[in-house]
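Heads up, the thing below is written out as structure tokens.
Heads up, one of the protein chains got dropped from this complex, but the rest are sitting where they should.
We call the chains A and B, going by the order they appear; numbering starts again at 1 in every chain.
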Amino acid sequence: MNKLLLAALISGAMAVPAFAADYTIMAPAAPGGGWDQTARTMQEALQSSGISGNVQVTNVPGAGGTIGLAQFVNQSAGNPNALIVGGYVMVGAILTNASPVTLEEVTPIARLTGEAVAIVVPKNSDLKTLADLVAKLKADAGSVSWAGGSAGGADHITAGLIAKTVGVDPTTINYIAYSGGGEALAAVLGAQVTAGISGYSEFASQIEAGELRLLAVSSDERIPGVDAPTLREAGVDMALQNWRMVAAAPGITAEQKAAISADIEKMVNSDAWKTALETKGWVNTYLAGDAFDVQLDADIGATEAILKDIGLVQ
Amino acid sequence: MSSGAPNLSRRPDGAALVIAVILAGIAAIIIWQTSQMRLPPIQARVGPTVFPYAIAGGMLLLSVGTAVSAMRGGFPARDNDNYVPIAWIIGGLVAQILLLSTAGFSIATGILFAFTAKAFGRGPLWQTIPIGVVFAFIVWFAFAKGLQLSLPAGFLERLIP
């Protein structure tokens, strides 16, 4: 049984013919993180469904992806085989780090996956609904400590937007930054803070186990199978999605862009990609073409405004 | 390494005094840079400048301590180091840094290897550079091809599809 499986895998790996374009995907993050996993999942899906025979992944970590982005723009201009993975975090990082290179300079291809930000409280908390949390926030903004990821990231931006939407000065929020969602989760579980704010998947298993109470999610629509309102339904008129995307090099021709877009669309529809999303618990939010460009512009504008409001960007 | 007997002569130790000056200089840079920081209007009881100032203050005290120790000859006796091998190794590292992106991993790293061997008395370079390049190429092959590590490739590496 084992041997059969092994033999099948090896022959499968060797039988991949040299199809069409070879791609080099840059993950502007260290091995193991979300962007790296996205890049490697793309590599796997592109190769196993025969869209590309040879896909390489390179890691260029640092400064919220802006180091990788700068290197990508400098070295890959006009190269139709070069791709870069990025995400919403990059939008904020470009602004807070005053990055010399922006997303304007690459050729965005498609949004691939997305995740709602979840607002949770410890199971023994007095706050039963989002309205309770908002009331406490309005009464004394400093008394609500929010645990989330790094300052200026999607979690911090969501907390700032909630405050702004309900009419609380965003600079007064008491946001405690942790490295990654994991440590923030521990702080909420240990009831060290009032609320936790991070990607839904970070909290999912604890919510299921009843250790955390989910007050709301930041997506436009409810997450299927999850019993929690969206922020809008709970009376806070805003929505935010923490997405990941793929972009191509600057200076490629329209035909080259069309060819890459076609390959990515094929990949998104492949079984390998769908299976991978399922095992990793990622939500498919594929959006391409003009619709994605419009969405990207809107996100950049909104992010810049709130970062100024919070005081992280001047 | 820190257990040498103190210098018994009470002449001031010039190099150690330089260390004291450097420490004070670093402290000054930290203080200057920190004072230039724009503080965001965020609720912060202990802001981002407190630790830098505290560390700079500590460094200033240590700078004074180092100066006192230098005046009293409190530093351990130093070996009579030979700087030629050091120059070879640093030269090898600089050559590797400059060559990596154009010549690729094997050639750049092969030169580092040969220069290091030279520092330890093994030469001549026309023999050790080829040895180094072959060694680095094998390493490159194992890690880049076998384990998918992304390492800079040059024309040598591109010979292998």
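The criterion applied here is as follows: a residue touches a chain if its C-beta (ideal position, glycine included) is under 8 Å from a C-beta of that chain, and two chains touch if they have at least 3 such contacts.
Assume contacts and distances are computed from a predicted model.
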item: Complex member absent from the view - protein name from UniProt, among "YhbD family protein", "Tripartite tricarboxylate transporter TctA", "QoxB Quinol oxidase subunit II" or "MalF-type ABC sugar transport systems permease component"; value: "Tripartite tricarboxylate transporter TctA"
item: Touching residue (missing chain; options A:Ala63, A:Ala77, A:Ala131 or A:Leu287); value: A:Ala63
item: Positions on subunit B contacted by the hidden chain, ascending; value: 1-4, 15-16, 19, 23, 26, 29-30, 33-34, 37-40, 42-48, 51-52, 55-56, 58-59, 62, 65-66, 69, 74-76, 78-83, 85-86, 88-90, 92-94, 96-98, 100-102, 105, 109, 112-114, 116-122, 128, 132, 135-136, 139, 143, 147-152
item: Interface residues of subunit A (partner: the chain not displayed); value: 1-2, 5-6, 9-10, 30-33, 37, 58-64, 66-68, 70-71, 74-75, 96-97, 99-100, 142-143, 145, 150-152, 156, 174, 176-179, 182-183, 185-187, 189-190, 192-193, 204-206, 208-209, 211, 279-281, 312
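The rule is simple: only the chains that are shown with their structure count from here on.
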item: Subunit A and subunit B, separation of their C-alpha mean positions in angstrom; value: 36
item: List of subunit A residues in touch with subunit B within their complex; value: 56-59, 141-142, 171-175, 310-312, 314
item: Subunit A partner contacts - residues on subunit B that touch it in the complex; value: 38, 40-43, 148, 150
